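Note that one protein chain is taken out, while the other chains of the complex remain in position.
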Amino acid sequence: MTEPVVYLRGEFVPSSQARLPIYDAGIVLGATVTEMTRTFGGRLFRLEEHLARLYRSLKYVRFEIGLSREELAGISQRLVEHNLRLVPPGAELGLIHFVTAGEYATYAGGAAAVRASPTACVHTFPLPFALWARKMAEGVHLITPSVRHVPPQCYDPKMKYRSRMHFYLADQEARQADPEAMALLLDLEGNVTETSGANFLLYSGGTLVSPSRRNILPGVSRATTIELAASLGIPFAERDVQVFDCLNADEAFLTSTPYCMLPVTRINGVPIGDGRPGPLFHRLMDAWSGLVGLDVRAQVLTGGTV
Amino acid sequence: MTEPVVYLRGEFVPSSQARLPIYDAGIVLGATVTEMTRTFGGRLFRLEEHLARLYRSLKYVRFEIGLSREELAGISQRLVEHNLRLVPPGAELGLIHFVTAGEYATYAGGAAAVRASPTACVHTFPLPFALWARKMAEGVHLITPSVRHVPPQCYDPKMKYRSRMHFYLADQEARQADPEAMALLLDLEGNVTETSGANFLLYSGGTLVSPSRRNILPGVSRATTIELAASLGIPFAERDVQVFDCLNADEAFLTSTPYCMLPVTRINGVPIGDGRPGPLFHRLMDAWSGLVGLDVRAQVLTGGTV
Amino acid sequence: MTEPVVYLRGEFVPSSQARLPIYDAGIVLGATVTEMTRTFGGRLFRLEEHLARLYRSLKYVRFEIGLSREELAGISQRLVEHNLRLVPPGAELGLIHFVTAGEYATYAGGAAAVRASPTACVHTFPLPFALWARKMAEGVHLITPSVRHVPPQCYDPKMKYRSRMHFYLADQEARQADPEAMALLLDLEGNVTETSGANFLLYSGGTLVSPSRRNILPGVSRATTIELAASLGIPFAERDVQVFDCLNADEAFLTSTPYCMLPVTRINGVPIGDGRPGPLFHRLMDAWSGLVGLDVRAQVLTGGTV
Amino acid sequence: MTEPVVYLRGEFVPSSQARLPIYDAGIVLGATVTEMTRTFGGRLFRLEEHLARLYRSLKYVRFEIGLSREELAGISQRLVEHNLRLVPPGAELGLIHFVTAGEYATYAGGAAAVRASPTACVHTFPLPFALWARKMAEGVHLITPSVRHVPPQCYDPKMKYRSRMHFYLADQEARQADPEAMALLLDLEGNVTETSGANFLLYSGGTLVSPSRRNILPGVSRATTIELAASLGIPFAERDVQVFDCLNADEAFLTSTPYCMLPVTRINGVPIGDGRPGPLFHRLMDAWSGLVGLDVRAQVLTGGTV
Amino acid sequence: MTEPVVYLRGEFVPSSQARLPIYDAGIVLGATVTEMTRTFGGRLFRLEEHLARLYRSLKYVRFEIGLSREELAGISQRLVEHNLRLVPPGAELGLIHFVTAGEYATYAGGAAAVRASPTACVHTFPLPFALWARKMAEGVHLITPSVRHVPPQCYDPKMKYRSRMHFYLADQEARQADPEAMALLLDLEGNVTETSGANFLLYSGGTLVSPSRRNILPGVSRATTIELAASLGIPFAERDVQVFDCLNADEAFLTSTPYCMLPVTRINGVPIGDGRPGPLFHRLMDAWSGLVGLDVRAQVLTGGTV
Partner (left out) sequence: MTEPVVYLRGEFVPSSQARLPIYDAGIVLGATVTEMTRTFGGRLFRLEEHLARLYRSLKYVRFEIGLSREELAGISQRLVEHNLRLVPPGAELGLIHFVTAGEYATYAGGAAAVRASPTACVHTFPLPFALWARKMAEGVHLITPSVRHVPPQCYDPKMKYRSRMHFYLADQEARQADPEAMALLLDLEGNVTETSGANFLLYSGGTLVSPSRRNILPGVSRATTIELAASLGIPFAERDVQVFDCLNADEAFLTSTPYCMLPVTRINGVPIGDGRPGPLFHRLMDAWSGLVGLDVRAQVLTGGTV
């Protein structure tokens, strides 16, 4: 097949046919859990941890997908193997798992036999490094919008989900202040949480600090960064963090699967440290590169085309 | 065409082809606004009000759909006209509008030209009255789950949206207590709000009472019910309502587009009034029937097949 | 005297000498209550209402100022009479009352006999209409910042006070998005409150609506506007209002002493109505002009120099 | 000069001339950040840490004061050197830095060229030990008022600021119950925070415990006390603390610049421990005395006049 | 019988034998609902309304007491008839209904046959008017304590219950400030609610105002007072009320069964109006006296012994 393959509801289909009927609950309710894994040098990084998190999300929402973790890992590997052949050398793949609540009977009417079991899908896409190159080089500008993060008593951020309207609205607000900015959402008490697509970490007084786990996705890249920091002798703490702490941090970072880390150089227009990517950022990115066996920062800066 | 027609991104397609690519933001982010209108005797009821609400939602999320309200009304009428011919006599149509944030560039990769403009879709389905027949006859059992409604500072319930994970989780909790029950969500302060698909009203001390508008969709059926109550001389009040008030109400109701009203006869296992559909319910349903020109209660009870 | 006169701690002094020692509690604690009144055609407007509010504030903070409301009115009139002579024809005066908690003993040391009784001051300034001319013509852009309004259980917004750090921070955030914008603060639950210097009103569905009084200063211009609206047959309601309501209002306004009303034409970048000052705004400003005997809109637009 | 010198807006002036015009934002808005440092034996204690905190506050409020930390340290030293000569032997100085948002254009009118840049001021005062002597000997009575601390999403307590209306109201409430009492403010969730002028610490089960940093000024005396406790082998923990914990603590303390520490012997009328300054208090005060080279407890008890 | 009679678990017993085993849930859990009614001139006032409220409470907690409202009314009348003979002329009776969750099996062990059905009890006591005489004459002093009212999402104040620990703690705090004071509890948002034994009303700007019903017992004396005010042409409003409003009210009142109304003349030490019972208080008490056929104020002042 000359097209990427997508796994959808038990079948492998060409990506151009990977479509959901408009009565799928993923469209009707946004009741979907998801994961994103990526390759480094064509090999999936920490797939087991992403799948473990996916199964925690599935347990929370009570979707029975009828696939073991091993089966899903096998499907994932098969997809990557096939689809990697279709991208240029040096490119990397993002691998998406998502599972919706199944087809929504009311809207499906009598037109089709409704498949009420969850809709599981796995697909890949070439990582568009160009999206993050400038942010990698110069740093990210974060804005705290008036829109607040959804609290865990509504639905829990420790699950990776797709009912993301608040993220969408928050990013719109952020872009009002700066078209390049991303939103750093606060919780209902004004504590810093995360962005719509990344964990937030700050470095202050020699300690790497994360917002409390109550309000955030326990990111795999975040965990990796904390491990790498520990290997550099840098202690880690998790606690409630406010905007004041962020503005006065020595450095701040985003961590996320596609780019590992980005430096945060401004928050609400105020420069963090001297307003440029800091020394710890570079040390951590070097450690990342060592771990995954390629220069992750260069990869983003050059768009993966060495 | 012997299939129902769907309007999707500027085209009319047969319903079997009405599918979204898996990188549409409606699937990736749940960033979707929507409406549901229905026919009575084949004629759309209060379409203008539904479209007005849709455009308020669009303004809130800042989707530019490139269609005037009149154009969208025209598309809607055309769909109903066509699709009604395909259903048995006596059947009615539900008409869905939904608009997503468009295609999500990151996942679409280079495989397709991404259409970043919002994805607008209009489709219909025959109202499955059988789903509500028993509830119409005997009443609904509502359960207040531990999951809370998303507060307006995250995203506003006055918009009809599809980031509905909390509704999904809440209904799961409710069904644990009674497989037939629906969730009546509380807000973060413990005030009663709405169900995942209907407004909640109670009748107490001679007044029809609604939860505060802060926490609810301003339903078209709710507004109609309030108007009909007024025509019967029954005053209306909007205020914060707690579970105590609900348990001690004389009657309680759900209002929603497909069934107009359902009687609520139990909440958390406690009978409301004498535990049966009450006299005001019947008077209001009679008034509804008068307004729309057919016996709406009988239609639900008989499945629309007279 | 060729300088404006200021009343300060029982004396009338030239404005160049109206200074507070750095150990006054007004500087040390920000524990200050205040009022602003203005003239129309040189006559103070609703001074009694402003003084009544000042005495409510004083009662709340328990300052004993040793001046009756009548005495303070007399001082106010005397100041205006004197100072008005020093401004060009057509200019108007703003009249400020403020009362601090007195001199702060700890910092005053032995250097001076501390005056622990409250520091009362009355002063005037020519209204700088030029500051508001463009906003009057084109409308105000409001931004909802992430900073929230101080809740009444900390200190009550119904008092006009000078512990205004949150207003200062909120306006900074707003100006990040648009240097001309003002902040529209939300309360801790996400309800709309007021700006740092004005009340906010919206007009929707034929009703003039204000945020709940819990979170706002009960403004004199706001009360006047509500009265004028009533005289035009427009009903008024007070309730919790969210951003959704504001974006979808037909019109929105600020009311404040110096300019009576300003039209709000954008909120978070979204145009209100058609994005221009609306018909009700013009009708209300006409009514204001009738009430105070001069064209208030023209006065602001021309800078008061006819 | 026979008067103490004050640094004000770039100049050194005699203290009797250290006054702010009534249109300074420090008076109009209470938008002021501040620090207090003190001397021990005539030498400033931890000035660098106070200045570091001041610059964190300045960054948070975005005041550009046009002075480096070194320049401000130099000014501070010069003031102390000069002013110390004017106080009796044995006296100590408190050193105040404060910075306001500058002059407030609207009220300044055309009378003066407005200086919009921040107003920076440095001044000293002899520490009035007599104010604290009885509390040092017998202990402080704390009262938890109904007024709550301002939450960080309004403005952050980690900044030392002068919008202190809530502190003023809280202390009034406390003094109602006992004219000698101080307020121990709770946050919006009922956690203990701090007093209007000091940090609160408790000693329980062998551990020194502080309220969470979310709600408090990170006090320099607090940090010193924690260090001294560590040198005595006493571990430290930071967590949410409630009134229950305080009433049942073995000992409790206030820490603040002018007096280092005060024992807390009653809270809401309930004796802490046996209602008298406890053994740890005395050990810590001895450690303080060792650190700063004089008997700090005796200094307060005798009014600094040995 | 020369002793008052008590109804307890289906029997009439002399009051000296009206005791509960220590394993009754009323003692073990405080899971008890209750009512208090009183006589005027020996006749029970609005017993039906009290019983209606009791049955609303019972429905909320789901106690099945096996007695109809009519039966319970009969028992109540019988008790009053009997017990009234035992008190001096001019005395009045308070009538208490309470129902506990029944006997608590775990603690009862094998020693007794546990009666798991609810424990219903009705008893009377002579109203001790002397307790309220001074407050009637001079007015009540209310203090807002730091302890907050239990929110309705824990248990609803619209039920009259006996899990009253917060009331107990709040009154202790109030008495610290003034041994004669009562606590006026705030809710979690700082709104005024009620005292431990009475509803709170204020009179301001010509309107009788009550805190929102969300946070209060819907008192029978409160309802009567509102009716009497209406008969005097005084409008009534229900809304969120803060301390600021109370301090600045023209008058304030408590309403409660035993004394009908008491004037509130101080709150947190601040006089309400001129600090004495006001004219509306006297007019309303006159109206009360007219309604019940005796001078209720005099009765309290003289201790019921004419």
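Order of writing sets the labels: A, B, C, D and E. Residues in every chain begin at 1.
Please note the rule applied: a contact is a pair of C-beta atoms (placed from the backbone, for glycine too) under 8 Å apart; a residue touches a chain by one contact, two chains touch by 3 or more.
Remember, predicted model here, so these are calculated numbers, not experimental data.
> Using the touch definition given at the top, which of the shown chains does the missing chain touch?
So, spelled out: the chain left out of view touches A, B, D, E.
> Based on the whole complex, identify which of E:S117, E:Q153 or E:S289 touches the chain you can't see.
E:Q153
> So which of B:E173, B:D250 or B:D295 would be touching the chain we can't see?
For the chain that is not drawn, the touching residue is B:E173.
> Could you please point out the chain A residues that touch the chain left off the display?
56, 59-60, 62, 151-153, 156, 158-159, 212-214
> Please give every residue of chain D in contact with the chain that is not shown.
186, 189-191, 239-240, 242-245, 247-248, 270
> May I ask you to list the residues on chain E that touch the chain which is not drawn?
With respect to the unshown chain, the touching residues of chain E are 3-4, 6, 8, 15-16, 18-32, 61-62, 94, 96, 98, 100-101, 105-112, 121, 123, 125-126, 128, 131, 146-151, 153-155, 161-169, 172, 188.
Note that in this section only the chains that are shown with their structure count from here on.
> Which neighbours do chain C and chain D have in common?
A, E
> I need the pair from D-E, C-E or C-D whose contacts repeat those of A-B. Over half of the residue-number contact pairs should coincide.
C-D
> Using Cα averages as centroids, what's the distance between chain B and chain C in whole Å?
Chain centres of chain B and chain C, defined by C-alpha means, are spaced 44 Å apart.
> Going through chain A residue by residue, note those that touch at least 2 other chains and give them in order.
Expected reply: 146, 148, 186, 188, 190, 243.
> Report the topology of the inter-chain touch graph, choosing from line, ring, star, complete and other.
Chain contacts: none of line, ring, star or complete; other.
> Provide the full list of chain pairs in touch.
A-B, A-C, A-D, B-C, B-E, C-D, C-E, D-E
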